[in-house]
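What you see is the complex with one protein chain gone and the rest in place.
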Amino acid sequence: MATAADNKARIGVLGASGYTGAELVRLLLRHPEVAIVLLTADRRAGQEMRQVFPQFAPFDLPVLQSIEGMDWVGAGVDLIFCALPHATTQKVVRQIFGALPAAKVVDLSADFRLADTAAYARWYGHEHHAPELQRQAIYGLVEIYREQIKHAHLVANPGCYTTCAELPLIPLIRAKAIDPDEIVIDAKSGMTGAGRSAKEEMLFSEVSEGFNAYGVGHHRHMAELDQEFSKAAGREVVVSFTPHLVPMNRGILSTIYVRGLKRSPEDLQAILSEAYAKEPFVHVLPFGAVPQTRHVRGSNMTFIGVAKDRVSGRAIICSVLDNLTKGASGQAVQNMNLMLGFPETMGLEQVALFP
Amino acid sequence: MATAADNKARIGVLGASGYTGAELVRLLLRHPEVAIVLLTADRRAGQEMRQVFPQFAPFDLPVLQSIEGMDWVGAGVDLIFCALPHATTQKVVRQIFGALPAAKVVDLSADFRLADTAAYARWYGHEHHAPELQRQAIYGLVEIYREQIKHAHLVANPGCYTTCAELPLIPLIRAKAIDPDEIVIDAKSGMTGAGRSAKEEMLFSEVSEGFNAYGVGHHRHMAELDQEFSKAAGREVVVSFTPHLVPMNRGILSTIYVRGLKRSPEDLQAILSEAYAKEPFVHVLPFGAVPQTRHVRGSNMTFIGVAKDRVSGRAIICSVLDNLTKGASGQAVQNMNLMLGFPETMGLEQVALFP
Amino acid sequence: MATAADNKARIGVLGASGYTGAELVRLLLRHPEVAIVLLTADRRAGQEMRQVFPQFAPFDLPVLQSIEGMDWVGAGVDLIFCALPHATTQKVVRQIFGALPAAKVVDLSADFRLADTAAYARWYGHEHHAPELQRQAIYGLVEIYREQIKHAHLVANPGCYTTCAELPLIPLIRAKAIDPDEIVIDAKSGMTGAGRSAKEEMLFSEVSEGFNAYGVGHHRHMAELDQEFSKAAGREVVVSFTPHLVPMNRGILSTIYVRGLKRSPEDLQAILSEAYAKEPFVHVLPFGAVPQTRHVRGSNMTFIGVAKDRVSGRAIICSVLDNLTKGASGQAVQNMNLMLGFPETMGLEQVALFP
Partner (left out) sequence: MATAADNKARIGVLGASGYTGAELVRLLLRHPEVAIVLLTADRRAGQEMRQVFPQFAPFDLPVLQSIEGMDWVGAGVDLIFCALPHATTQKVVRQIFGALPAAKVVDLSADFRLADTAAYARWYGHEHHAPELQRQAIYGLVEIYREQIKHAHLVANPGCYTTCAELPLIPLIRAKAIDPDEIVIDAKSGMTGAGRSAKEEMLFSEVSEGFNAYGVGHHRHMAELDQEFSKAAGREVVVSFTPHLVPMNRGILSTIYVRGLKRSPEDLQAILSEAYAKEPFVHVLPFGAVPQTRHVRGSNMTFIGVAKDRVSGRAIICSVLDNLTKGASGQAVQNMNLMLGFPETMGLEQVALFP
């Protein structure tokens, strides 16, 4: 099963040994208009992808390379997915554009998500290393920024938690249906969201059969949420957000408590239904129904449900997505499709894998 | 390994084929002052306990009986744990007291938890079948009602979700440190909380690798929470509560959002630390630390952590317990110990099983 | 996302509310040459598929019908997948062929797998209800019976355990490289293999965090294994087979102990490599490598590894597949492709979902 490259867009994946890298390869292998021509993984350079992820054993894929000393011009890529750790990314993306001004980049790190350089410095503790790129980057939440993405050279793919919370909340804030100062997001994520680095607290026996919150009161995804909610509200908004880890691989569920409703809970559902009526990857459930992460597993779908709280003037919204697909690599491919002029759903049609 | 009955309190467990029944047997088998003399399980009557729960194969236990036509006098029990389904319970407990006026009962169902008969009728859709007993029943949250429990004949063992939320919140409401009208409880429970009945949505393949909310906006535990929080506040309180199911067997974590703080978040931790300083089964973590369900698995402990929210005037409290132990059968044994005059921790000393 | 039916093969799925039914729908929804025009589920008749499997909410699918009184002619189906319980199947398939002599059927039950009517009666305790169909049915192990399947009207889709054991063993038995009387198969399956019926022993809390064998010494898949191994050996073979349940959803791993080797363990790997060199869905690993179920999850792949045992003259073979895909519905679609003249891999190209 070789991947022929004739007439296809030439794609590179930097950081192919991580989970978002593997998810990109899974999706791109079946995309009819692209060919994977470059894979990098610094610590595994020289190895075959099948040694790092045995599920790819039946496929022909490029040998893993190191980014060090990479000949970007020789690589001849049309678009690069950058799934590298924070900070490294800024330097690498600047290098890429230096060598290949016409290339396009979808960055899956958090490095280019904050448009405000001051906010970046405050949250990350240092000045941005590529502020000129930071200013050009388009925030890749497709359903909200579709038109800008089509013309972007650098897309900052949104975070998994943030995608899951922004899709239900932005239309409601824009419609002034809820009080933006009163949003509480209680988010729960599967373990792939924590990445593939070998840490004691991520071992199976530490995680299985247990549940916990983490980053209570301080988590970098807050900056991204604040930015987008403030933009939607037209003024500064600060959100309360608490992430938790679920003993499962994939999936995020956000339970979102909204109050100060200017409209009925049923109306909130109607606003979202209308906002997403034509969207292929957002499905709003009937009022009162609650979505489950398992029903979007491995797909690029987001399911959203709205229910009444027993306290009047409040509502409870649940939204789910697969953190590796719509929450990362699926949305990245959706961005690529827009940037390269392919149909937006191409390569993303797979139905959720349940059970 | 026989259980000798000489001079020991004679104990019955009704509903021994369910999970709370099994947990009672697990604990009582190692309690030095009691003997299990009666086990019932209507659909499994005539079977050995080892057929229903093979972990008890090494132990001598009474054959399972049916409650139908039970000779309560002949059974000669000193105390009965009632782990029967809702509604059945009311009739059975009345029967028991009719036959054995001196017996004591710890009821693990929700039937006697609501002191207000009107509230009961509203939440359950029918009049209570034993209102005179409902009025006598003591709510068995030991850390709050210890003295009354010592003299009780009928104890209504609290629910798992409610125990987990009430232990951190009652002292704070009593201290007027938080606004009782603004409590939001986002609770997550392991699957044993849903019981042992064979339902499609509880199959392994439906539950594993997924996460979801349920009963959004309406869950009977709310009535119990309202009752206890209203009592603590000295006025009517309505709480917002959303339960979720975690793909794990045991454990509840409540993420509790409080606001309208009259005291600093650090003070909330101090109030709880002081309130529970001498309690053997409640442990308050240092400020900012977050508890994990896995660290109380199989034990009767509750761990509580308090952290600052990034929005000022708010705090986030996490509390954890094992829903089958402190959330059900462990607390029931703790109640039994008080009712029979044994040391409160007897038979409950096991350390959490982690990993 | 509607499924247009113009010029496409018209497909029915009987028993769409079970896991193999859902897996068929997942695969068929993305198959470019077919349209799902009929779905049945007796107990859920009248419901939408999204009520039974919410992952299909974004898709237009036929309403679930009952088989009772079905108008097979009106349904106008070209091919029917039959995912019904044992015994029902025989009657329904006879009905279908009575009404639609030109229709084709892929049956996922065990009803037509045994060619020998006497063997059927012995294992199932009664005479076959459609012996004339039993004789016509082709055993749908594609890699072995491809040519016959192309011309078949009724294909008996193999069992999951049997596919996993037959793919590695049939070439070795045919090559007389191992002693067929000495095969020991220790098989481990995920829980979806046990189906979706609500049974106590399949509840999450009964299955999670534990492992066990079942059906030790007697399991109906043995009949199917005996049949195929006997055919390959040219004489009667009796196999030792022990299934186990793993706390996971999908996947089977067979650890196969072979002895009486006429060739080296390395040669066994070479025989298999050669036998499957051109097969799109069977991948033989380098000698000594061991496959993992997670690396074929959701795909139609089988991975096979051969290793040396420390006792000379013996080898250990591990093979893995996804019990719902290659072990059931994926293989069924592969059969359909052959029967309807489509490319064999069509609709089955999805890459394994790991992690």
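The first chain written gets the first letter, and so on, giving A, B and C; residue counts start at 1 in each chain.
Note that a residue touches a chain if its C-beta (ideal position, glycine included) is under 8 Å from a C-beta of that chain, and two chains touch if they have at least 3 such contacts.
Small disclaimer: the values here were computed from a predicted structure and weren't measured.
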Contacting the left-out chain: of B:217, B:298 or B:327, that is B:298
Of the residues A:196, A:231, A:263 or A:310, I need the one that contacts the missing chain.
A:196
Which of C:246, C:304, C:324 or C:351 sits in contact with the chain that's absent?
C:246
Touch criterion as defined above, residue of C:47, C:230 or C:255 at the omitted chain
C:255
What residues on chain B make contact with the chain left out of this view?
1, 19, 22, 25-26, 29-30, 53-59, 192, 208-209, 249-250, 280, 283, 285, 291-292, 294-299, 301, 303, 324, 349-355
Absent-chain interface residues of chain A come out as 19, 190-192, 196-200, 202-209, 247-249
Contacts of chain C with the missing chain: which residues?
184, 186, 188, 190, 205-206, 208-214, 216-218, 222, 238, 240, 242, 244, 246-251, 253, 255, 257, 288, 290-295, 297, 307-311, 314, 316, 318, 320, 354-355
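In this section, only the chains that are shown with their structure count from here on.
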Express in whole angstrom the distance between the two chain centres, defined as the mean CA positions of chain B and chain C.
45
With chain centres defined as C-alpha means, what is the inter-centre distance between chain A and chain C in Å?
36
Counting only Cα atoms for the centres, state how far chain A is from chain B in Å.
40
Where chain A touches two or more other chains at once, the residues are 208-209, 249-250, 291-292, 294-295, 297, 354-355
